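With one protein chain withheld, the remaining protein chains of the complex are depicted in position.
Letters A, B and C mark the chains as written, and numbering starts fresh at 1 in each.
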Amino acid sequence: MASSPLRVTVWHEYRHDNPDSEHPNATAMELYPDGMHGAIKSAIEEHLGSDVVVTTATLDQDDDHGLSDELLANTDVMTWWGHMAHDKVKDEWAQKVAQRVREGMGLVVLHSGHYAKPFKLLMGTNCHLKWREAGEKERLWVLSPGHPITAGMTKDYIELEHTEMYGEHFDIPDPDELVFTSWFEGGEVFRSGCVWKRGAGKVFYFRPGHETFPIYHNAEVRRVIANGVKYVAPPEGLAKPITVTWDEPQRDLGAEVPGGVVPYREGSPCIKESLSPIEAEHEVDESLHKQANE
Amino acid sequence: MASSPLRVTVWHEYRHDNPDSEHPNATAMELYPDGMHGAIKSAIEEHLGSDVVVTTATLDQDDDHGLSDELLANTDVMTWWGHMAHDKVKDEWAQKVAQRVREGMGLVVLHSGHYAKPFKLLMGTNCHLKWREAGEKERLWVLSPGHPITAGMTKDYIELEHTEMYGEHFDIPDPDELVFTSWFEGGEVFRSGCVWKRGAGKVFYFRPGHETFPIYHNAEVRRVIANGVKYVAPPEGLAKPITVTWDEPQRDLGAEVPGGVVPYREGSPCIKESLSPIEAEHEVDESLHKQANE
Amino acid sequence: MASSPLRVTVWHEYRHDNPDSEHPNATAMELYPDGMHGAIKSAIEEHLGSDVVVTTATLDQDDDHGLSDELLANTDVMTWWGHMAHDKVKDEWAQKVAQRVREGMGLVVLHSGHYAKPFKLLMGTNCHLKWREAGEKERLWVLSPGHPITAGMTKDYIELEHTEMYGEHFDIPDPDELVFTSWFEGGEVFRSGCVWKRGAGKVFYFRPGHETFPIYHNAEVRRVIANGVKYVAPPEGLAKPITVTWDEPQRDLGAEVPGGVVPYREGSPCIKESLSPIEAEHEVDESLHKQANE
Partner (left out) sequence: MASSPLRVTVWHEYRHDNPDSEHPNATAMELYPDGMHGAIKSAIEEHLGSDVVVTTATLDQDDDHGLSDELLANTDVMTWWGHMAHDKVKDEWAQKVAQRVREGMGLVVLHSGHYAKPFKLLMGTNCHLKWREAGEKERLWVLSPGHPITAGMTKDYIELEHTEMYGEHFDIPDPDELVFTSWFEGGEVFRSGCVWKRGAGKVFYFRPGHETFPIYHNAEVRRVIANGVKYVAPPEGLAKPITVTWDEPQRDLGAEVPGGVVPYREGSPCIKESLSPIEAEHEVDESLHKQANE
């Protein structure tokens, strides 16, 4: 992690648990008097302390869903909770969040966020699943011993007494890392802790949570969320993405990242000058490329 | 492969090589008098013979880019070539093609199709790369011996005398299978044969091709394209996707796929009745779910 | 699959269910009067019919565990069941089986075969797991819709009324394809259908089975075993592996695989003659290499 504090933005739809929303849910408001974003923020601060600075942002906060370009540019890791208002997130903002991930920002998607626009944009699938609300028992089993996301666990599973069930098939691309798989009392299984890389960034999907269960007060869930934030954080030295145009020479690109991790490159540059000698030259007409790319 | 012929649709932007387009390219027209779609179609027919029925469709053919709902529903595998007019493909059609892949349709994306809308939708990334047109030599090395896509090859690489260069970083999710990686005379490498699964469907990206090189007349490239079509074809018995709604009981779903491969499920059903007994019932209010899903 | 019948060898430890063994188990003998190999053989024949020729081989059959070099060389797919006598399989034979997989032979490893020597050699891990014999219920959920291994299933899970439990952590490398994950009544989950590629061959691990449960008489389990055999079969055209020595020129290698799938290469050849011109020659002393490789 960077030696300067990690800048985390906890994004929350904030409707179920918001007394000022149209259809607030009594249980949700009682469970989360500071909103679920308040609980998630406190979980991250509890475990990462002075290593993080946590900001919150909510859907209806302003026209940008609380996500100004400045905040986005200065966020290392974002967590995302949404459920009933996924379609209220403007496409432009969904694209901006997804693009920031490709550039290196970490994203922790929680529970019903499986249907969030930025998550679906990054997955390329519809992210469907099965579900049931019967307050049943869930056990999240660790499939990857030694994984940093499991730090602080004292058993090889987390048990949650009352949860909403999510069942397979979960319509996602095969995860790059499968950390948890859940067992549900009613008979289903679910890939409940998954990591993917997209561009220079990482996504961690973590299933636990629901507006009518006190899941974000559970000590083990809180710890894993904080672990996840730390795990998807961009490595120290990850520079700003390089935006290239079709005719920018490659050597200039190198000069822009002194000492950092090789960054994400936005754009498809024409590398006119080859690195090694090319024997048989062949005449080609590049005018159409210019046309296509300009 | 199905015992009934595989239904293949060769989709082509058809501009460079089309005498009736705005800026036709003389070399492209000379190389591909029947259009590149003609050459790709003949490659598939040459190798798969009576196992396939091949249709072509082009961008400017009609308001649907030649892709009626009926044709889409009756396509087992689609091949895609586009370059200068990616942005002319309507978003709705790009979404339809991507969705058909999730439902089980195979997709073979060729060369500059790396920037095609359906491909980007399925990848979740920007699919950038480097490029240079210097007519240089390329060798596509096999990284996966025994792979069906390599059928008919007599060496462990394919050599192309004059090609456009594509170089890394290729901005894609890590492929589920990496079959080819290319060497270029001018000094770059590129993951040139990649397979991903999305939902019930498979995507094969294959790099060779260009409008001003006779690549689609090359015997080995033609064979690999046909192999790729066969490889991403849905397995025999893949039924139509199941569309479910939030309250459809699970048992009915099973009944819809007699004897077939377990199909893709569109939608997130509420499985009210658990498969196994649940001990501690917990009262939950489902009204908000209905709201969110209706 | 090859147009000539697939040659399948069903290998079985054959102790629990063998009246002539030291400690035969009454239940096992009653359930499997023809041995479990008999039941597995009949499952494959039932589903693949004239597309296969199935041979059986058992641990104590002869000094080669029934696996003569000739049989091994003429086996396209092997299935493996072992439990109490893993350590009685001679290391040399375990190595031969593993090597045949790398050369292209498919391997279907069943149930307690997770501890079989050839499987552990191919995985590179210890393949530990948790277990309990309480005759509890298991559900194998499909994680990969559209997968050929699920052909014929009418639900998206297989339910087994009474099974031995296997639980995570299952100490295997992350599977290349995760087809099934099991739910157990007693509270565990398990990756119960996994595919890996090793060299030119494929391995399918499928969990169901036990000597004291009638699992190999279950219609759905029988079908998946047959599907698995078909799925890991080498592709049509897979030639014999090429064995090379340190100084064999590359061009000769190409000539040996006319028309087939690019085969596995045993050995690390010195490619003295480069494919492309090398500018700056550098004197090197190859004597030590010869020493090391001879």
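Observations on the structure shown:
Simple rule for what comes next: a contact is a pair of C-beta atoms (placed from the backbone, for glycine too) under 8 Å apart; a residue touches a chain by one contact, two chains touch by 3 or more.
Computed from a prediction, not measured in an experiment: that's the story for all the values here.
Among the chains on display, the ones the left-out chain touches in the entire complex are A, B, C. Contact with the chain that does not appear here is found for just one residue of A:G124, A:G228 or A:P263, A:P263.
Contact with the chain not shown here comes from a single listed residue; of B:H65, B:H114, B:R132 or B:R191, that residue is B:R191. In the complete complex, the residue from C:G35, C:G113 or C:G167 that touches the missing chain is C:G167.
The missing chain, though absent from the display, is touched by one residue of C:P5, C:G38 or C:G135; that residue is C:G135.
Contact residues of chain B toward the unshown chain are 139, 141-143, 145, 156, 167-170, 174, 177-178, 181-184, 187-189, 191, 277, 279.
Chain C residues in contact with the hidden partner, per the touch definition given at the top, are 16, 23, 25, 27, 83-86, 98-99, 102, 115, 121-126, 128-137, 161-162, 164-165, 167, 169, 171, 173-174, 176, 185-188, 196-199, 211-212, 250, 264-272, 274-276, 278-286, 288-289, 291-292. In the full complex, chain A contacts the hidden chain through residues 104, 137, 139, 142, 144-148, 150-156, 159, 176-177, 185, 197, 199-201, 234-238, 253-255, 257-265, 275-276.
Heads up, the rule we're going with is that only the chains that are shown with their structure count from here on.
Interface chain B/chain C: over half of the residue numbers present appear on both copies, so the contact uses mostly the same residues. Ranked by how close its mean Cα position lies to the mean of all protein Cα atoms, the top chain is B.
If each chain is reduced to the centroid of its CA atoms, chain A and chain C end up 37 Å from each other. Computed centre separation for the pair chain B/chain C is 30 angstrom, with centres defined by C-alpha atoms. Chain B has residues 137, 176, 185, 197, 199, 264-265, 275-276 in contact with two or more other chains.
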